[in-house]
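One structure is given below, represented as structure tokens, and several questions about it will come after.
Apart from one protein chain that is not included, each protein chain of the complex appears where it belongs.
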Amino acid sequence: MSEIKNIGVLTSGGDAPGMNAAIRAVVRSGLYYNLKVTGIMRGYEGMVNGEFINMDRKSVANIIQRGGTILKTFRSEAFRTTEGRAKAYEQLKKNEIDAVVVIGGEGSFTGAHAFIQEYNVPIVGIPGTIDNDLIGTDYTIGYDTAINNVIDAVDKIRDTAESHDRLFIVEVMGRDSGLIALRSGIGAGAEAILIPESRTNIESLFKRLEEGRKDKASKIIIVAEGDNMGGFEITSLIKERFPNYDTRLSILGHIQRGGRPTCADRVLASRVGVAAVEALLNGRKGEMIGSVNGNIHYTPFHNAIKHISEVNPYLLKIVDILSL
Amino acid sequence: MSEIKNIGVLTSGGDAPGMNAAIRAVVRSGLYYNLKVTGIMRGYEGMVNGEFINMDRKSVANIIQRGGTILKTFRSEAFRTTEGRAKAYEQLKKNEIDAVVVIGGEGSFTGAHAFIQEYNVPIVGIPGTIDNDLIGTDYTIGYDTAINNVIDAVDKIRDTAESHDRLFIVEVMGRDSGLIALRSGIGAGAEAILIPESRTNIESLFKRLEEGRKDKASKIIIVAEGDNMGGFEITSLIKERFPNYDTRLSILGHIQRGGRPTCADRVLASRVGVAAVEALLNGRKGEMIGSVNGNIHYTPFHNAIKHISEVNPYLLKIVDILSL
Amino acid sequence: MSEIKNIGVLTSGGDAPGMNAAIRAVVRSGLYYNLKVTGIMRGYEGMVNGEFINMDRKSVANIIQRGGTILKTFRSEAFRTTEGRAKAYEQLKKNEIDAVVVIGGEGSFTGAHAFIQEYNVPIVGIPGTIDNDLIGTDYTIGYDTAINNVIDAVDKIRDTAESHDRLFIVEVMGRDSGLIALRSGIGAGAEAILIPESRTNIESLFKRLEEGRKDKASKIIIVAEGDNMGGFEITSLIKERFPNYDTRLSILGHIQRGGRPTCADRVLASRVGVAAVEALLNGRKGEMIGSVNGNIHYTPFHNAIKHISEVNPYLLKIVDILSL
Partner (left out) sequence: MSEIKNIGVLTSGGDAPGMNAAIRAVVRSGLYYNLKVTGIMRGYEGMVNGEFINMDRKSVANIIQRGGTILKTFRSEAFRTTEGRAKAYEQLKKNEIDAVVVIGGEGSFTGAHAFIQEYNVPIVGIPGTIDNDLIGTDYTIGYDTAINNVIDAVDKIRDTAESHDRLFIVEVMGRDSGLIALRSGIGAGAEAILIPESRTNIESLFKRLEEGRKDKASKIIIVAEGDNMGGFEITSLIKERFPNYDTRLSILGHIQRGGRPTCADRVLASRVGVAAVEALLNGRKGEMIGSVNGNIHYTPFHNAIKHISEVNPYLLKIVDILSL
């Protein structure tokens, strides 16, 4: 579609490692296809307020390895209003931005969807969120780094757990989804993993701890923050039931979303970043550009929703077997 | 198949990070299914010489995060001879080892294949090699860690390259395959990637360097060791042609295969490790247990060969676009 | 003193990265000087209960790089009683352990001091604690690793802080001492550092935040857990005063004490480990073996106490200058 001459790019929602690699890919492929590329600061907020910067080759030099997002991100209240979106549309028109690549998660795509309905601006999305909870892509940008951040932390915690024969409850991110907990828990060799997708049966956990405790080894339990019991509650129940265990709680928090992105996240971001620009040039819009079974996959925004309760039961069985 | 009561497990060929996670998975799932598990030291060499150790739960505690292989590995000459394999068979019989899980690469599976032909021992394989060059699995155990080791190193090299406006040639592993070079090169933001699968055209590389050099930025070129020109040759040709560039060669070498395995490698190893034991119990043999599109996949050993020259052309195009 | 033929070694108190390097140094230098070396499990508790293991060269192979302590540690109630210490002495005599190297902190040395008074057993100490709070050594084993663990975490948190223009309160270890907070805070480029050694003036902190906030940059405040206001209190006061700031709390917790020890901790542990064995052979006892200005330094146990309130005012001034 030859009318696209200037594409905007923004990051929205929670930051995720690899977002910078995606920005770089969008900018460089835009330039490769002789487009002008405009960075939109602070997500939709910057679109409403006209915080635009011209992006050249150098704007994205030496950022592929950095966590966070150089374009910053923000949860924009303004863009949720009709007036805000009208203002945003005016800003795009005034600045001759013909199309936009949105890097973010479900909420970001919902916003884009509403905007397209109203103003028919070509927008495509790139899945940037550590939660890996979107239909239409095997992995989201940031997830691989997040789970590696978790296992780095748990490997450290295990050192101290082993030295003291302690039981550690480690709470990881994942408000609606246990995907971070599940995969990082297997990777960290956790003895039990508690996730929102399945109700935590505290009695069966107690039983398990009692059995496993016979040889006094240290134990690690991974809990997703969205589990029906949180890390705090589980810790206090265990302390009550097993007062002689040396039980500790560790809430990993924000270290999970930072740091240099892994190779997988950089490659995924590079691939979908290029594909997003090509998609716009091919007339696509209103779709998230993901990767399924190694191939680029297009999912309409209204389908790129969170997929709760789709946990692979085989992975849960593996946890049981390996935590023996 | 109820006759399997004791399974052996060995690692063979070059060591790969994640092999220990695979050993742990085989041991613990063996115990879970009430089998005896025997560790075979030093690959086939230990099978020939009867270097067997009993594995219990604790033998594999606290190893999921360690590089290398606690069972050690060795390139056995003895096992390539008819006499050696006869001796190996005697050792298995004498020690009542009914089945074997071999963790290794193509060469290891070729050995297993020959052994099965002769003695009909149930053997299954797990893909453990940093090269990711096997048909029948999307990833091999160790590959994800290796490419992350490469980008860690290149991120460091880029610091010094940027500070001096230098051109760095970085040689990475991959004798027959450019897969490590290609993916780590994209992840590291390399300006050019040279791989065995495509003949290196030195003149087009020169042209590219000349163009890119206009703004004097630093540059990183990733070369697979199996490229038709090696790192040394390319470096000396560039030095000859561009004597005023500050050009350096860095051969990453063995740091690529060591270190704590990534989460992806640990999860893959855990999954195929459990699946390998289950495969033996289900009567399978002579197959490599891989993962394709997220599902366990069985490939007969004679098909689990190296897949040379199958590089995704889209990835090569991405390199061109992003190195702008 | 030729009568020492068998030395015991134990780790006590909180675990610290580098303890394994110290154990290795004690074992290998003991063997080098033709002594028998006995590992005492779980600190003083194992001494009371006779949990002894013979240490040879291989017992300490491949542990220099591991966090935690292979001899485990424990806070022994028994050893605080006269009966417990009597039992411990019997165990040493029965097992012909002539002298002991204690790796730990102030509490561990107090215990050793009492024991020497009663039974005149030659004991020397090695400073192993992440807190760096002992008189008689410039650094304790584990401190350098702990502060590097903190800056690794804060570097990650900064990624997300920058992306969202957030204010982060990061609580680090240090119940009585702000040394971890102070040095890691300078290393992490923190905008303010709150430590137990100086009363936190919340109004001056508010003023500072207001001034700094003019350019809307993200901010990191490091708080020692022993500060008169904790991380929770400071966070809630800031939220109350500046409701429009995006303020978050992160409590780093146990990840600070784990992980591979840094080079400095390994070298320090190696040096004082060898020196501890040599000290025993030279007839010394009741002393902590530290390092002051690069030289081995001997401090009687009753002087190797915590040095509260000795913070270098120049470092505090540097924080002010650099957080500009």
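Labels for the chains are A, B and C, by order of writing; each one numbers its residues from 1.
By our rule, a residue touches a chain if its C-beta (ideal position, glycine included) is under 8 Å from a C-beta of that chain, and two chains touch if they have at least 3 such contacts.
Being a predicted model, the structure only gives us computed values, none of them experimental.
Just so you know, the chain we are not showing touches B, C across the whole complex. When the full complex is taken into account, the listed residue touching the unshown chain is C:147, out of C:147, C:276 or C:289. Checked against the full complex, the candidates B:5, B:164 or B:317 give a single residue touching the omitted chain, namely B:164. If you put the hidden chain back, the residue from C:177, C:270 or C:299 that touches it is C:270. Residue B:254 is the one among B:254, B:302 or B:317 that touches the chain not shown.
Where chain C meets the missing chain, the touching residues are 24-25, 28-29, 31-32, 57-58, 61-62, 64-65, 138, 144, 147-148, 150-151, 155, 158, 162, 183-184, 186-189, 215, 217, 260, 262-264, 266-267, 270-271, 274, 293-294, 314-315, 318, 321-322, 324. In the full complex, chain B touches the omitted chain through residues 11, 15, 17, 19, 66-69, 72-74, 149, 153, 155-160, 162-165, 168, 248, 250-255, 257-259.
Throughout what follows, only the chains that are shown with their structure count from here on.
Chain geometry summary: the mean Cα position of chain A and that of chain B are 28 Å apart. Centre-to-centre, using mean CA coordinates, chain A is 35 Å away from chain C. Separation between the centroids of chain B and chain C, computed from CA atoms only, is 39 Å. Within chain B, not a single residue touches two or more of the remaining chains.
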